[in-house]
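Below is a structure I'd like to ask you about.
The other protein chains are all here in position, but one chain of the complex has been omitted.
For clarity, chains are labelled A and B in written order, and residue numbers in each chain start from 1.
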Amino acid sequence: MAVLQFALLGLGLGGAYALLALGLVTIYRGTGVLNFSQGAVAMICAYVFFALRDGLRLSTAGAALLAAAFAVVLGLAFYLLVMRQLRNSPVLARIIATLALLLLLQGLAMLLFDVQTRTPVSVVPATPVDLLGIAIPMDRLILAGVAVVLAVALSLVSRRTRIGLAVRAISDSEKGASLSGLSPVLIGALTWAVGFVLAAVAGVMLSPIAGLDAKALTLLVVPVFAAALIARFTSFGVAVAAGLGLGMVESALQLVTDAEGAWYTWLWTGPGRSQALPALVVIIAMIFSGRLLPARGEVVRGRLPISPPPRYRVAGPIIALAAGLAFIFSVRPSWLSAGVVTLAGVMIALSAVLVTGFIGQISLAQVAFAGTGGMLTALLSSAGLPFLLVLPLSGLVAALLGLLAGLPSLRVRGPSLALVTLSAAYICQVAVFSDGRLLGGQGYNRVASPALFGLELGGTGFAVVTLVIVIVTGSLVAALRVSTFGRRALAVRENEAAAAAAGIDIKRFKLAAFTLSAFVAGVGGSLLGYQANVFAFERFTIFESLHVIAMAYIGGIGMVSGALFAGLGASGGLFSQLLATWGADSYQLVIAGGALLLAVQLHPDGMAATLHTIRERRGRRSSPAPAAAPPDDGKDRSAPAEPSVPVK
Amino acid sequence: MSTRIRPKVLMAGTAVLALVLAGCGGGDSAGTSAGTGGLKGDPIKLGSILTITNPAWSNGSVKTVNEAWAAHINGDLGGIGGRPVVVESCDDHGDPAKTSQCLNNLIDSGVVALVNNSSLAFGANALPAMEKAGIVNIGGWPVTADEYRSPYNFPATPGAAGSYPGLAVYFAATGAKKLAVAYSNTPSGQLVGQALKKQWETLGGTGYFMTEFDAAAADFTPTISKIASERPDAVILAVGEGAAPRMFQAVKNTGLAAKVGVSSTAGTQKVFQAAGDAAEGILYAFASVPADYDSEDARTYRDVLKKYAPGLDLTGQTAVAASSMQYAYDTLSAVKGELTKESVLATLQEGKPWKGLLTHGTDPKNAPAEMPQVTNPYMLILEYRNGSFVPATIQDPGNLSQYIDIQGDLAWIAGNPPKS
């Protein structure tokens, strides 16, 4: 079958990517936010529409109107209540707020609507049309057409109308726009409302094609971001063209990628290759152009969450050891397992603290590093290697991957790096971890029981070993923070140019951070493997990565205590076990999403950081007030007096 | 400084205490069954790990059958040794982390065996832990290689190992030469593709094409078009209930003329309503006879479920669930001495055949060579026509008769033939 014909078949996929990308671009242009929840919004609006049309039997027009109104209200509410307060918060906080919305919407959909995938009847006719010798259902063509029409409309609005002009002005310089009398909040709210309505259109048109369930559209995040990225998050036309293009290429790739091949064709044959393509496009495009996300002239450039030096560097580990041992030897096995999962989660989150908290490189690939560790563990332990050897080796291989992943960080930073790492993690998820040829159904994904010095480690034994490993790692990370390495890391984080001028080798630093953090994550993944006796590849998805970062952020991503919080909230961890015990399992997503939304607003730097700030303020109040009026003796006191901060 | 340490220590201590208390105290996971039928003895606890809250796969009806059949055992059959049976079903959401959690919680609450494990995530993630705990699973729907071989797993029907190979035999026996297969992009899906490839050669087929699909993909049209372009005589789609309607619609849209076969999980009312006439003529592999079949077993099945679960849609899944529950009852009743997980295992290891309920009987000593636990490898092929299932006929099986066991008007097909 000709490549062209196959490409045309990809119009359904491409239309999906294009429509969702349009909304992404709109929201970014208006407020500079990368909205990771665009797919989730599409999903919930679709649920509302079909509930109105099929459940309450409203007319299509009536349902559409109400669904659009719902989208507008949701967009305005989310912007005014959440995103607006975060305008001066760290970039990571804004990303996490959208992640929180994603979790909340998924949880709500599962609670309020039927969970199983539904295939609603299409809004537009779906009879097959003969095009170039193949039959394409009409609704796919209409979908692509709608995307193109919307792009044209949006471009016209942007270029010709005053409001479009205002949005472009705000994109260029928020300060300039404010000074010109334009209200950033009004424009921001408008773009979010429009962006959500675009999502609603996407959701309603896509559900008959892609199926409607709580997870379907949410998972399209990587290809949609790829399309928006190619458009530099600026051009509507390019976003649609890129979306359609990516869909068509993905479909055309089916011609080559599904075939089985000899080992040297493994790179492009096998599972997930055609899905990995958009992710690869993102990575290559980013690396070659350095920065695709256009700079925005904001009043305050997004800063990073604080990373105060750790307190209790001696008391902390001792208390943790005592509490941990008490826990291990007194609870039932199910809670013990949950505890070990929490400890492994702490390891993975510690890796996030290292690379994101300390060095300021936003990495969404931590769970992929853990997955690499887990995969290696399955392979090595099946080959007969002992526990003590497998653990560090798995970490080392993960570290190698970390080194590789660190290379893009030399070229890109901030949200761009977040997208690159997310894409790398996505490639691991669809094309590496689920490739049965690497692990096989022959049982190679099994992990042998861990044994130490010949003695097999039972549940409690293994838990103790894990506890010790995690405490040691945590202490080392805390020690790193106050060492020379740590101080230099913070310098790199705050101002790379200044740090470089001070003689710090930025490249080596970033690579070292990625490598070290990947090692720690790899060991975490290995521990998970030993705990379950299996490499559960489905655990190492991009959503787990997002989950870990979000939880670690709330706990304080610049601090070891943030990792603790993330471990507690990990799937299968202690908090999850608690909910299961209360029978409130189905509320986990809603609770997590809601809590995250609250937390990211109240504590944009993380909860532990807020505690720290409170302590600091209390400390300052007790010492003499600074900045008294400078004496009038003719000396130049033009610099403002620094408030005295107790040095810890 | 010392005044500052105490509050934090207090907080940490309280947190640990709370967790320890929660961990030591009672608290079962979701879903215990009612209906102990007034029996007084110490309840026999069974566990069941299911995926209920998940877009692609729902075992909700299995949970209903678990509880209904337990009520039947207690109310009509007098329990086991005078003791009521209680089945605790746990919903793992298809999440690997929760599967392990479900297993651990069930073990903690003292189950002597698991029944009807049908979770998507179980085989790949929690099976080793189940073996380590020494607990068996009776019945259920196996889908991974480990579940076909684990010495602690005792399904009464072949699950995926029967559906797809059975369809392949049917196609071969009805003259198909080229077979196309679409499987999901997971290791177990890839296994299906590989296994069918080998099998098709053995069955004498001359052409084979396989392709993977992502169940979460936005559009199945490219995948199906690719298959159509290969011009197969027969197509096997290893697809679940969630994606089936769109797959069938894609088949119809591309004008694919070949016969299409799927497993019974895609044969529910929901699918037929959503797919409309795109489901006409689709072949289904059922491990059980149709719900309206005329036999004593089927009548019992219909009566029990009408009594204890009225309004439940009777599907292939509910039939297998009922069969598994009956298998569990017959097995546990045959245990000599005290009912413990070890004695249950020992009884099952004796390898006595079981006559089946709605399903083909089991023959443990003659299980297929590579799947020692699939003691019943037989499936029925039914065609969906005008709203009901019609047995698909094989005119002349030729040299494939070793795969087929004719019992009355039923032609049971074993994709992986028994040893003898």
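The rule we apply is simple: contacts are C-beta pairs under 8 Å (C-beta built on N, C-alpha and C of every residue); 3 or more make two chains touch, one makes a residue touch a chain.
FYI, contacts and distances are computed from a predicted model.
Of "ABC transporter ATP-binding protein", "Heme exporter protein D", "Nitrite/sulfite reductase" or "NADH-quinone oxidoreductase subunit H", only "ABC transporter ATP-binding protein" is the UniProt protein name of the chain excluded from the display.
Note that the absent chain touches A when the full complex is taken as a whole. Note on the undisplayed chain: of the listed residues A:Q85, A:S178 or A:S475, the one touching it is A:S178. Of the options A:L165, A:A285 or A:I591, the residue whose C-beta touches the omitted chain is A:L165.
Contact residues of subunit A toward the unshown chain are 162, 165-166, 168-169, 171-173, 175-185, 297, 299, 627, 629-630, 634-640, 643.
Quick note on the criterion: only the chains that are shown with their structure count from here on.
With centres taken as mean Cα positions, subunit B sits 34 Å from subunit A. Those residues of subunit B whose C-beta lies close enough to touch subunit A in the complex are 4-5, 8-9, 12-13, 16, 19-20, 22-24, 27, 29-30, 53-56, 58, 91, 93, 95-98, 100-101, 104-105, 107-108, 121, 124-129, 132, 144-146, 185-188, 190-191, 210-212, 214, 216-219, 221-223, 225-226, 229, 241-243, 245-246, 249, 253-255, 270, 274-275. Those residues of subunit A that touch subunit B in the complex are listed here as 1, 6, 9-10, 12-13, 16, 110, 115-120, 126, 128, 134-137, 140, 206, 209-211, 213-216, 219-220, 250-251, 254-255, 258, 260, 271-272, 275, 312, 315, 319, 323, 326-327, 330-338, 341, 430, 434-437, 439-443, 445-447, 449, 532-534, 536-539, 570-572, 574, 576-578, 580-583, 585-586, 615.
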